[in-house]
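Selected chains from the complex are presented in situ; the others are not included.
We just call them A and B in the order they show up, numbering each chain from 1.
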């Protein structure tokens, strides 16, 4: 189908352009964009060679197994853990709740997807787009709706890249000028012991509550322990550099290539895109409104700048950056970046927990 | 309960949003399918559990932290020497925080530039140059730079 391939090739070019010109999540959009090109070279399927990503025996097909078997996402979480500094969260743990609140996007999108006629499993996978977490979304899709991996991954990454476009209007809509100007106390110092204990305790607790999240959260906290232990630096370095880079390259290009026009350009894909956008907005709103709600119980001086609630969607660290620059817009002496990082990383944990619960509900006995 | 409140309020928002969407894509939007017993329980229970998980995590961190801090205080009262060192740490830390903020702004404006300028000192850069990593970490790396 000529035109389909052309459409997808244009999409790929748009991804690459956004990455290079706008610097939107280039580490994800360049591989995915180029993968889209590779997956949509016309006539490839008709040749009968082992080339297409869906032809068993092809190289792309072998590399794609890391996606379909759900192996790449935990490895990416390992690297993310080895890169992430949870101090902001540890110094002000109540911000954890903002990361929880934002996950409302997942569940409402889940219901919306049902309303649009998707099966329960499909709906759950689609809902996770609201988690604003590529690897989580891919992991869940690979388990619940393998045939939608492509669309879901593309949607998730597109919106993560578009965070600077999607979030500001919503934030402005829901925050009064006064709220936007709230300044927060600089975070307190966090001791080495706290940083070491957190990943250990965090893993045991969260996976105890939501065992389905073990592959993701286990690896996330494992990577973080490698980073914080202080005695496994070389492992943390490899996990946070070469391992995650290699996996990112392979995941990106294969997910991109999986969008062969022949299998990708369907009404479902379009609906998934719409739902993704909506769930992103809801998630943003959810985190933000909950921050305002928390302010009801916090005495002056401790009040939160509700804008940081929007960072609860994860999409680390972009949504935190967006919040920070908005803060700067209104008061150039207001530095929200570090405060926004807390809900930001909490959002990663939150969406992984949510993903685990959905898996338990739908795959569990 | 708060969650459910938010839910209902946002459900309307959502339906509005998606029903427009559905018009666009010409698909009809059937609420009954959304509000089955299973879906509702998944939504309520799921969202609730997410909150519980992070609440407990919050609680235990808070608890652990206060214990740590009290201990520190005790040590500090006990020996002046440790007190000194502890103080030094705190100062250094908040020093970092300021450096961090300074850097944050700096980076926000010419990240690219100062990325190029430091090819040799790659280690430094890589830390910073990642879509996921907390900026704080990388910031910790150059208090001196500012």
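General remarks:
In this text, a residue touches a chain if its C-beta (ideal position, glycine included) is under 8 Å from a C-beta of that chain, and two chains touch if they have at least 3 such contacts.
All of these numbers come straight from a predicted model, not from anything done at the bench.
Protein chain copy numbers over the entire complex amount to A x3, B x3, going by this structure file.
Here is the rule we use: only the chains that are shown with their structure count from here on.
Between the CA-based centres of subunit A and subunit B the separation comes to 13 Å, rounded to the whole angstrom.
Remark: subunit A residues 23, 25, 27-28, 79-80, 83-88, 90, 93-94, 96-97, 99-101, 103-104, 106-112, 114-117, 120, 123-124, 186-191, 193-194, 197-198, 201-202, 205-206, 209-210, 240-241, 267, 270-271, 274-275, 278, 281-282, 285-286, 289-290, 293, 316-318, 320-321, 324-325, 328, 335, 337-338, 341, 344-346, 349-350, 353-354, 357-358, 361 touch subunit B in the complex. Every residue of subunit B that touches subunit A in the complex is listed here, in rising order: 2-3, 6-7, 10-11, 13-15, 17-18, 21-22, 24-25, 27, 29-31, 33-36, 38-39, 42-43, 45-47, 49-58, 60-62, 64-65, 68, 72, 89-90, 93-94, 97-98, 100-101, 104-105, 108, 112, 126-127, 130-137, 140.
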